[in-house]
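This is the structure I have questions about; it appears just below.
Apart from one protein chain that is not included, each protein chain of the complex appears where it belongs.
Labels A and B are assigned to the chains in the order they are written; within every chain, residues are numbered from 1.
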Amino acid sequence: MRYLPLTNTDRSEMLAKIGARDIDALFRDVPKAAIVGRSAFDLTDTKGELEVDRLLSRMAAKNVAAGSAPFFCGAGAYRHHVPAAVDHLIQRSEFLTSYTPYQPEIAQGTLQYLFEFQTQVALLTGMEVANASLYDGSTATAEAVLMAQRLTKRSKAILSGGLHPHYAETVETVANLSGEVVRTPVTPGNAEDIAALIDDKTACVVVQSPDVFGLIRDLRPIADAAHAKSALLIAVVTEIVSLGLIEPPGAMGADIVAAEGQGIGNGLNFGGPYVGLFATREKFLRQMPGRLVGETTDAGGKRGYVLTLSTREQHIRREKATSNICTNSGLCCLAFTIHLSLLGEEGFSRLARANHARASALADRLSKVKGVSLITPSFFNEFTLKLPKAAKGLVDKLAAKGIIAGVPASRLMPHEADATNLLIVAATETTTDEDYDAFVAALAEAMS
Amino acid sequence: MTMNNQGRPTAPGTVESNELPTISGDRGLDHEEALIFEIGRAGMTGVDIPQVQMSDTKLGGLRRKGPVGLPGLSEPEVIRHYVRLSRMNYAIDAGLYPLGSCTMKHNPRLNEKMARLPGFGDVHPLQPEATVQGALTLISDLMRWLTTLTGMPAVAMSPKAGAHGELCGLLTIRAAIAARGETRRRILVPESAHGTNPATAALAGFTVDEVPATRDGHVDADALEAKLGPDVAAIMLTNPNTCGLFEPRIKEMADAVHKAGAYFYCDGANFNAIAGRVRPGDLGIDAMHINLHKTFSTPHGGGGPGAGPVVLSAALAPFAPLPLLVQDANGFRMIEDRAELPAGAQPFGRMCAFHGQMGMFVRALTYMLSHGADGIRQASEDAVLSANYILASLKDVMSAPFGEGPCMHEALFDDSFLEGTGVTTLDFAKAMIDEGYHPMTMYFPLVVHGAMLIEPTESESKESLDRFIHVLRTMALEAKAGQRTRFDGAPRLAPRRRLDETAAARKPVLRWKPKDLPQAAE
Partner (left out) sequence: MSETRFTDQHEWVRIEGDVATVGITKYAAEQLGDVVYVELPEAGRKVGQGGEAAVVESVKAASEVYAPIGGEVTAGNTALSDEPAKVNADPEGEGWFFKMKITDKNELTKLMTADQYAEFVKGL
């Protein structure tokens, strides 16, 4: 078998050295009744590369790749162009096949890029300090709520109705164990009055901007209202490229930022792996979950980097840890860091502008189709249309014609009556005028 | 105070360098590398994106007022920067990585090619299901491999890592107990457990009660059984355990746990020892996470991403989190809505957005199809054989506290053999770096002093193992003979000497700062 270097001769020699009669002797602690043979598994045998390649390629061909059709899905995962250099670099052996940098002397590559990543995340979000990533935006949001509960010693979390429903459900899974989670009503295209709900039992308010419908939210008044009651504002960003054009949460008074970094450096990948960004104020540092990389010097006086403040983490603090998290998003962070390094200030700004320009152009054209109205007065690269009939049926119809027309809001909130006719549409720098022509024509036809 | 005795020197002091200084500061192929913020400059970019006309009337008055502060670099500068950084890293592609409990096996490149097929890499989780049947089929096939290999009826696919899987497992247990109308808040965890186990138990709202180990490195089954009671929700065991040993009384413990109305969570980190030969389902477990990045070769990537699907027993399967993958006459679909649940399903909620780590699913299934059930069985045998070969070859010069009998896929040593030499486990490990090896797992598990846990995996040739054994033997003999030169102040030949972790923790510097850094708004 091509991945197993030991030969039968090797195996015999090794058994002889060990003094074992056969391999079974090494499993002597396993109860006999628990040992099964090959026939216990209704699974296939070893296959060569060619055969596996063929099998999986056939399976992949049964999917409609976003790049092969007019494509307008967003709602938490965004299709951006990733430069060829990124994927090439992350496949270097020393990045792909290395472990967590617990031995810093031989892991400065990983540690330095994570230090760069932490800096980039702090700069993007306008916050003072960021960690070396969590799994994704949804679990980062949940961790932010738990952190706010610890910091304020209060247990109530108020979630905006504009928060991505998957994120809200993820928060509820863990935060309900330690407190109370309240969700405001869903008000598509409008900002709900979340400030009015904040009381002195509130640990935090969680607001996504741009929200799940694409609406850009002004966080400043919410931050003020929260701080007036000694509660914290957690700002959630699912489209990280939006921070190239919109005021960052840190400039509007956010205390913790939980974001999804997938849009930079990482493909859609059918939902994962993604990269959770987490940033906060320096004074909250010791309550922050996840890995942290810090700068220091080595015994020779050279600058170097190490994992630090590990006493917050599970391998030391065990049941008193700030979180149980062990991995970070490693290679996805690296892809993010490299892509953002390639973009730089100028490239990132242009990318964000291009996204907004593309989305504005599409929104204009689509809202002119009979029966269709745009309900989000402000947006970055994603907006919501109200249709005269159920959006899901329309999306399925257009998919059969080879157009991936966006995400019907009912997919995310099946029990919101207001959402049934809503279609969430994203347009990025990868969408073309030909795509728009096809979409507009198909939509007009479906409406008639 | 509780004497958590893992304290060890973390500030190395300064050493003289007797290297010939170069003009550049670089040495041959070893290049020093600054931060991108120090290299970049304004106006430069590595991506040519045209400037577009844009109106800002639809930005809600919240257009960004100031720059982000990112450095600009051209593509050649970016590539050089990250290539140079990469060369400061050890990797499994470059050498043996004996990290116990991490399973640093070879990462097949076919996995990478398959994950990058546009049909897998360029599909959105919320596309209409008719357009992603191939992706859903892949997930279904992987589920079948996982349940078949483990002998369990169900599997939850969404957890994003092992620790996340542990949380998922404990939450199904919590839900199952609540469904019975009971409240049980205590979880039994061995003192040898990985830190994620008690951390996860606390996160899931339980209190942790530690079970001691016996002198021969197993969980004290009698102590465990004595601790069972109507307030115990579950036990969390690792099998094979963190000392590298199979728990011989595991079935008995499972039966006792079930009799007491509790559940058995198994940490699947060490599945590589028994995959294809033993089915955890036959041992009586109720839930087990599988680290796809350990047993099933998805790359460690410098710390992630991982994936931690959780196999579930019939008792726990109804409580698996959303989404649920189902198949009917129309094909596959994800159930995401509680109103559409199949009969009997009572999911406790959702672990994360979307469906799970698809990119890792593709890689893991590629590995499984390539190996086949016969190859997986052979891999486990080779992993166990290699660990025992190392144990047998070193236990006369190093000290193996449980070395009387065979180990599983990892061999545990402690620092008794270094007693009186002045060389610690830390020094020994750092000296391995100079020999071109990544150190083994150190100071874990906590049940022995100065632990050294070695897991070679099945990916090493006999020549590679022999070389490794020779180096460790020689080091051990030198240490015992009082020859300290190799150990004092090691490593000397790595890109960095020992780093000052004390200073890093006392005065944390966690980012680069521009000279005029704006404060975060109040």
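Quick note on the criterion: a contact is a pair of C-beta atoms (placed from the backbone, for glycine too) under 8 Å apart; a residue touches a chain by one contact, two chains touch by 3 or more.
The structure displayed is predicted, hence computed values, not measured ones.
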| query | Which residue among A:R54, A:R286, A:K368 or A:K389 touches the omitted chain? | reply | A:R286
| query | Which residue among B:T2, B:S24 or B:S55 touches the omitted chain? | reply | B:T2
| query | Among A:T311, A:S367 or A:T430, which residue is in contact with the omitted chain in the full complex? | reply | A:T311
| note | subunit A residues touching the chain left out here are 286, 308, 310-311, 316-317, 320
| Missing-chain contacts mapped onto subunit B | 1-11, 443, 501-502, 504-506
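The rule we apply is simple: only the chains that are shown with their structure count from here on.
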| query | Any idea how many Å lie between the Cα centroids of subunit A and subunit B? | reply | 20
